[in-house]
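If you scroll down you'll find the structure; I have some questions about it.
A protein chain is absent from this complex, but the other protein chains hold their places.
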Amino acid sequence: MTHRFPVQVYYEDTDMAGIVYHANYLRYIERGRSDWVRELGLDQNAMREKGLVFVVRRIEADYLAPARFEDRLEVVTELASLTRVKMGLTQTVYRGETALFRAQVTVVCMTQAGRPVGLPAEICALRA
Amino acid sequence: MTHRFPVQVYYEDTDMAGIVYHANYLRYIERGRSDWVRELGLDQNAMREKGLVFVVRRIEADYLAPARFEDRLEVVTELASLTRVKMGLTQTVYRGETALFRAQVTVVCMTQAGRPVGLPAEICALRA
Amino acid sequence: MTHRFPVQVYYEDTDMAGIVYHANYLRYIERGRSDWVRELGLDQNAMREKGLVFVVRRIEADYLAPARFEDRLEVVTELASLTRVKMGLTQTVYRGETALFRAQVTVVCMTQAGRPVGLPAEICALRA
Partner (left out) sequence: MTHRFPVQVYYEDTDMAGIVYHANYLRYIERGRSDWVRELGLDQNAMREKGLVFVVRRIEADYLAPARFEDRLEVVTELASLTRVKMGLTQTVYRGETALFRAQVTVVCMTQAGRPVGLPAEICALRA
């Protein structure tokens, strides 16, 4: 599966170096993941009412080139690995054909008390 | 009462104009309020477990001069008005003697469902 | 003129009260302003290369009702007043028909050194 999600760079995203502040790419790719799981039919509000949340376990991120104010970017999310309790995603931020940022993200599911649980059925169904 | 709280400007706070992004002053003064209510003996975590939160109702903010990276600022918080259900605070961000930002902030207390409740006793005690 | 701009609430926007953190509405309405001036034909990157930036001088903001994760909001921007050097905007954040946040925003134009200059011609043209 490949999920594509548009992001526009606003003033709030930039820093005094005139480029997107490095931590903000994590916000961009999280928006991409939220949009992707919504398209899978998952309701994160309903999950949370049941006391379940997605938790990022690990991120390996490479900053390849800077994004700037007014840039129209695309977050491309691909499923790299999937077990019953853990998914690995490759998420790349592109401006046109140019990859600006690429991350390997490991996501698990937990109770709000911090106990690991299996991933939701909508995600597990992707294993087929 | 007058409460003073130090803030240091970091890279994350700046925007591509080379100054502190305007929305971030609201984060700065909120840190000042959190520190102030903690000093009053209020535990916002315990409040939240009881389903109560402080809610900002209104802000009137004047941007007087820009703050820049590495600036050491001070948030000065003063109680301007206080009823059983609502407090008015004057919060000013200074760099040395220079006022950079000043806001009149109206804060109430609510249940997480959004029902207004009286302010905590630690605040009401300031009416004397 | 009335400008409409969609905003989706993401995880990054929420706080531990389960609602949108109050300072983030300032980010939302700034996105609306950026989109509006772009539609007017203004290039803020080009302005900045000439050393000019828009600066918020004053905000009066009322928080009417909370926004929550996954909400689809709309920022409605209306020109309230306009002189050669200053514009007043009324910006309201709606969820459907419900106004959640409303602000009166005063914006001026400055050199990066902080000297006030007239508003760009594209804005002044709206005075007709």
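A, B and C are the chain letters, set down in written order, and residue numbers restart from 1 in every chain.
Please note the rule applied: a contact is a pair of C-beta atoms (placed from the backbone, for glycine too) under 8 Å apart; a residue touches a chain by one contact, two chains touch by 3 or more.
All values derive from a computational prediction rather than experimental measurement.
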| item | value |
| --- | --- |
| Neighbouring shown chains of the undisplayed chain, as defined at the top | A, B, C |
| Of A:16, A:37 or A:93, the residue in touch with the unshown chain | A:16 |
| Residue among A:59, A:99 or A:124 touching the omitted chain | A:59 |
| Chain A residues that touch the omitted chain in the full complex | 16-18, 22-24, 26-27, 30, 48, 53, 55-63, 65-66, 112, 114 |
| Residues in chain C touching the chain absent from view | 11-12, 14-19, 21, 23, 69 |
| Interface with the undisplayed chain - residues on chain B | 8, 10-12, 27, 30-31, 34, 38, 43-45, 48, 68-70 |
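One rule holds for everything that comes next: only the chains that are shown with their structure count from here on.
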| item | value |
| --- | --- |
| Whole-Å separation of chain centres (CA-atom averages), chain B against chain C | 22 |
| Geometric centre distance via CA averages, chain C-chain A, whole Å | 27 |
| Averaged-CA centre spacing for the pair chain B and chain A, given as whole angstrom | 32 |
| Chain C residues counted as touching two or more neighbouring chains | 27, 30, 48 |
